[in-house]
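Below you will find the structure I want to go over with you.
Left out: one protein chain. Kept in place: all the others.
So, chain A:
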Amino acid sequence: MSLSKSSLSLLLFILNMSTIALSDGLNLTALHSADKLKQIPSLNRAAAAVVVNSPMFKPAVEPIFSLNLLSSFPEDLEISDYCKELLNIFGQRYVAYVSCLVPAARPVTVCQKCFSSFGSLREAYANISSESGPGNVSCSESLLRGDRLMVVNQLNTSLEELWTSSACDNCVTKGLQRLTNDTLYFMNTLNQTDDCFDKYRQGNHTELCKNCKSTYQELNELYGRMEKNQTMCIDIEDSMNMTRRLWSKYYNCSVPREETVPVIAVSSFMLFLPIIFYLSSFLHSEQKKRKLIHPKRAKSYTSLMNIQDKLG
């Protein structure tokens, strides 16, 4: 398919020689060398001018060529009607799911609201990817892996990722039929708490903190259990987050820091202990002494003083 370097340089040589030869050469090899020519850094001005000055090459060649390409496809490479139909269904369901997702983005209710449309999307995709259709036609080859872009596949993958990271599987029964009982129960408790908040919203917040504490605690514990069991999806997490934020930040019901004095007292006592320890061991423990030993040397002027004398 590609021209070798030597032939390219030959071509350039010809370019410089005569323009007639050039046009011939290009005609012959237009398809292959069109982009290669652009990459040659040593391309001289003449050649560049020729490329610019001959605009009829590209527009003239390409449309004809692509038309030819389409029409030249044999029958069996073309996409079947059955597959077209599948693709169509996938498209519709995709749109449906996405249009469900977007309004459910904040506050997050993507699992509760959209699990059924996701189920049908998944079904549509499963149909496409299944190896055997009616009449032994497989659409997965042509629709999913037919080209480099793999549009259908990528679209589906991104939504699958969204589903996985939202952990909706934890809130929906197998087969995506309905929400699990745990989730419903949680929602129920959450609603109770919200009602309570609504009831005492006006007036003093301390009132709210006192009266709603039990329901809130219940909700908190339920959430803790679900966290441990790994039966949570993004909906639950998000709504719990919101409720907690309301409780702690908005209504200011967090535990206050009250015992500063006893903590300081105990810790300063503890910090005081080492001082006593070190003082007492300094005063009462006898200092460890080392007995020096003077080895005999052949010449005693190697002593420390002498070294210093010599150096100093």
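Worth pointing out:
Please note the rule applied: a contact is a pair of C-beta atoms (placed from the backbone, for glycine too) under 8 Å apart; a residue touches a chain by one contact, two chains touch by 3 or more; residues count from 1.
Simple rule for what comes next: contacts and distances are computed from a predicted model.
Note on the omitted subunit: UniProt lists it as "Chloride channel protein", one of the names in "Non-structural maintenance of chromosomes element 4", "Acyl-coenzyme A oxidase", "Chloride channel protein" or "superoxide dismutase". Between the chain not shown and the residues A:126, A:149 or A:292, the one that touches is A:292.
For the chain missing from the display, the contacting residue among A:175, A:203 or A:262 is A:262, taking the whole complex into account. Although one chain is not drawn, the whole complex shows that of A:128, A:144, A:196 or A:240 it is A:240 that touches it. Residue positions on chain A in contact with the hidden chain: 220, 240-241, 244-245, 247-249, 254-259, 262-267, 270-271, 273-274, 277-278, 281-282, 285, 287-308, 310-312, in rising order.
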